[in-house]
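Let me begin by handing over the structure; questions about it come next.
Left out: one protein chain. Kept in place: all the others.
Letters A, B and C mark the chains in the order given here, with residues in each chain numbered from 1 onward.
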Amino acid sequence: MTHTPPGYSDHKVAHLNRLKRIEGQVRGIARMVEDGKYCIDVLTQVSAAKKALESVALLLLDEHLQHCVRHAAEAGGEEADLKIAEASQAIARLVRS
Amino acid sequence: MTHTPPGYSDHKVAHLNRLKRIEGQVRGIARMVEDGKYCIDVLTQVSAAKKALESVALLLLDEHLQHCVRHAAEAGGEEADLKIAEASQAIARLVRS
Amino acid sequence: MTHTPPGYSDHKVAHLNRLKRIEGQVRGIARMVEDGKYCIDVLTQVSAAKKALESVALLLLDEHLQHCVRHAAEAGGEEADLKIAEASQAIARLVRS
Partner (left out) sequence: MTHTPPGYSDHKVAHLNRLKRIEGQVRGIARMVEDGKYCIDVLTQVSAAKKALESVALLLLDEHLQHCVRHAAEAGGEEADLKIAEASQAIARLVRS
């Protein structure tokens, strides 16, 4: 199964910026814990970082459907079955995370 | 409103280790995007990082209830009302993130 | 462990109305499936019912903290430990559902 380039290629830089920002958020949360900041303020930042990861996931998923799943469906056959089953599993993992 | 030390003080090192690991996960996801790794594999890691943040949040919340909310409830009065309302809002933010 | 009346007693009628409405939403979804309505329209209603259940849960949880957990914390000792551990587990179940 080849899959080059991935569905998110067109927005690679935007994704990298988002992820760099989330990495900074997580590092900021660690600094808050280090400094003994108030639990609720730490929690607010954890929920924000979680929400930001969720947004990245939804964007990646949309691009995956637009490109990889769409192309597999056009090609048809087993590859289409496989890609759709795989996408459904990824959606389930995201919904449950 | 003073709140020193925060409810998570006893497990500060464990939380810092967890957050350092999550920071590494997010950096790893950025590397996957940089390298053009397959969308679904990236998504799996994003869901895992999201789940890890959720676990940190649940631990922080439990410690907050055990210490800060419990002490405020013992003290009673307005401080108790305030701390409980604040905890409920933090729970709602987490559930919705 | 006695716990009468439950924390939600003051808002029992409001909760019953909310639950009756959600029951109607779920019955409406079944009717949509029966009638072969479009998948996405069914899904929209399922997400709405899920969100409505989540709101009921957050209200119940807030009232539980305000009454049962608060009283247990005032009483102190083992009952307080137990009630807080129990609340944390309920929060975790909700976050993961």
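The rule is short, and it goes like this: a residue touches a chain if its C-beta (ideal position, glycine included) is under 8 Å from a C-beta of that chain, and two chains touch if they have at least 3 such contacts.
If you're wondering where the values come from, they're calculated on a predicted model, not measured in any experiment.
Asker: Using the touch definition given at the top, which of the shown chains does the missing chain touch?
Answerer: Counted over the whole complex, the chain not pictured touches A, C.
Asker: Looking at the full complex, which residue from A:19, A:33 or A:69 touches the chain that isn't shown here?
Answerer: Considering the complete complex, A:69 is the one touching the chain left out.
Asker: Tell me, which residues in chain C touch the chain that this view leaves out?
Answerer: Where chain C meets the chain not shown: residues 3-9, 12, 15-16, 19-20, 22-23, 26-27, 29-30, 33-34, 36-40, 42-44, 46-51, 53-54, 56-57, 60-61, 63-64, 68, 86-87, 90, 93-94, 96-97.
Asker: Mind listing the chain A residues that contact the chain we can't see here?
Answerer: Output for chain A: 54, 57-58, 61-62, 65-66, 69-70, 73-74, 76, 80-81, 84-85, 87-88, 91-92, 94-96.
One rule holds for everything that comes next: only the chains that are shown with their structure count from here on.
Asker: Examine which chains touch each other and state the graph shape they make (line, ring, star, complete, other).
Answerer: Per interface graph, the chains form a line.
Asker: Is it true that over half of the residue numbers where chain B touches chain C are used by both copies, so same, or is it different?
Answerer: Here the answer is same, because the shared fraction of interface numbers exceeds one half.
Asker: Send over the residues of chain A in touch with two or more other chains.
Answerer: In chain A, 96 touch at least two other chains.
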